[in-house]
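A single protein chain has been removed from this complex, and every other one stays in its place.
In order of appearance the chains are A and B, and numbering begins at 1 in each one.
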Amino acid sequence: MRIIGVNREPSWLIFELFFPLLPICAFAFVYKSMNAPTDYLGFVILGGAMTAIWMNVLWGMAAQFFWERESGNLTLYMLCPMSTMAVLIGMAFGSAFSTFFRVIITFLIGKFLFGVTLHVASYFWLFVTFILTIAAVFSLGMMMASFFLIYGRDAWNILTVFMEPVFFMSGFYFPVKTLGYPLGALASLIPITLGLDSMRQLAFALGPETAFLPVKTEVAILVVLTVVYLAGAKYLLNKLEYLGRREGRLTLRWQ
Amino acid sequence: MAIAIKTNDLSRTFSDDGEKKGGLFWALRDVNIEIPDGMIFGLLGPNGAGKTTLIKILSTLLLPSAGEALVAGYNVDNEYDKIRPVINMVSGGENCGYGILTVAENLWMFTQFYGIPTKPAMKRIKELLEIMNLTEKADTKINKLSTGMRQKMNFIRGFVTDPKILFLDEPTLGLDVNAARETRKFVMNWVKTAEEPKTVILTTHYMQEADEMCDRLAIIDHGKILAEDTPRSLKKQESGGISYNITVGYKDFDAEGLRKIPGVASFAHSVLDEQGMIEMVFILQTDAALAKIIEKINSDGFSINNIQKTEFTLEDAFIKLVGRRLSNGESDAR
């Protein structure tokens, strides 16, 4: 449904693809203006590509319940004999279409506008870290979605407000090692932090110099995070759906 | 008497699904109406007939594709800034305010957009809240209100600016029977007792509501005005026959056969319940045709539950003109 909706409104091409690339370019220009090594620009490009995925999970999945409730669809979902988690994953995959294109275009910009080149140390581990990062991020997204079952505009605003702090803490535009170990450890609770750090280590020549933790350690932590967030999502979705129903908040609109 | 609304060959088209092929959907086609000041004018028509499109054009929300529309003497095309201070609109069955503001705050805010000073605005809000039995909800945020209460607030929003011309698009949708009755009474009273003439343009799905409230009615279908007169005259004009309501347990009936019975002027039907009970409305030229209808139904092997000879109603006139019942688009007739 989301794919069809998106395709029937061609203006999405501008807003979902073109505009989100601008801040990425801006951050790349920052390094360029400092005459930093090209790999640093690559760090930004990779961070920018992961931003697209993070935003998809945040707005295409977690916050989607907000719009569903506003349009009255949430009640219909709740009435259907299907898993809420399946609905959420479906939604995220629906908008994965535009996300995929954005990731591709981000890399093309990196390659052709900023001359970024990859030096992949291990394609296998790069693939593993990418998949694990996605799994952990999706699980976290589902956990966040549960809050939209009882909260409306306030949860929406909190999500908006924490965008920049997450960009900062997760090291979207600089290696998380720069934050120092205590802050970096805290930031590792957001799966994209370690995912990015591993992928930078594996994809860029200067990556290993900026490593926060060894790749294999980061992979192990990502596995743990996936399991914990998945269990948390299941528990919270059930719990908050029950609360929402008890307090009549599943149908509270126009907040 | 001054003219509140006048349209000359008013038309509106939209691109339909065949847009790529240049396909056009005529929402309104050559509509000519003239509504004098100080009356309640009804627009009756099935879904998609063009009622809302007409109201949207007259309320300056939409531009016509062709023709002309004058509201309070001004052209909707380029004199909309003169029209807006004297009109307002209430649509039923939708959201109508900022959920996190209270009822009173929402209403006050709209008065500010009309340039009404706060003191008289608050006085008027208070009066209307009392009339609509909503005083105790004045300080409640509207996302905490029931659908009916929200609709009442929306209704007050329409009147709070004391418009000269008010568009009511299904205004009682979502209201319970009592509230709807109160609302109708209020509108009629507002028009009758106003110091300056007030005009109401009303669309409704409730035939009785139209019959009770409207001084004049236009029946609209497929974007065209089929008839326009007082409810009484419409009934009289179209009442070339006797109306019968017949209820049968008769799911797969022979509509064509019934229609062809000599003496049947018009015929429509609708499903009454899940068991397949059908209500048929016949307009007959003479009583003699009734015997043939009963014979036909019986010979098809079905039993008649109820037969009722009815007064010729507005709905009968509607069926005769439009070819189907207002509340049920699946029926047919001739």
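Structural remarks
Rule of thumb we're sticking to: a residue touches a chain if its C-beta (ideal position, glycine included) is under 8 Å from a C-beta of that chain, and two chains touch if they have at least 3 such contacts.
What we mean here is this: contacts and distances are computed from a predicted model.
The subunit not displayed here is recorded in UniProt as "Transport permease protein", chosen from "Sarcosine oxidase subunit beta", "Anti sigma-E protein RseA N-terminal domain-containing protein", "Acyl carrier protein" or "Transport permease protein". Checked against the full complex, the one of A:T117, A:T160, A:T217 or A:N238 touching the unshown chain is A:T160.
Listed residues B:R124, B:R157 or B:K320: the one in touch with the omitted chain is B:R157. Which of B:L10, B:C96, B:L217 or B:I242 touches the hidden chain is settled by the complete complex: it is B:C96. Among the residues B:E105, B:E127, B:D162 or B:E182, only B:E105 touches the chain that is left out of the figure. Contacts to the hidden chain, counted on chain B, fall at residues 14, 53, 56, 59-63, 81, 84-85, 87-89, 91, 94-101, 105, 109-110, 112-115, 157, 161. Taking the whole complex into account, chain A touches the unshown chain at residues 1-2, 4-6, 8-9, 11-12, 15-16, 18-20, 22-23, 25-27, 29-34, 36, 40, 55, 59, 63, 67, 70-71, 153-154, 157-158, 160-165, 167-168, 172-175, 178-179, 210, 254-255.
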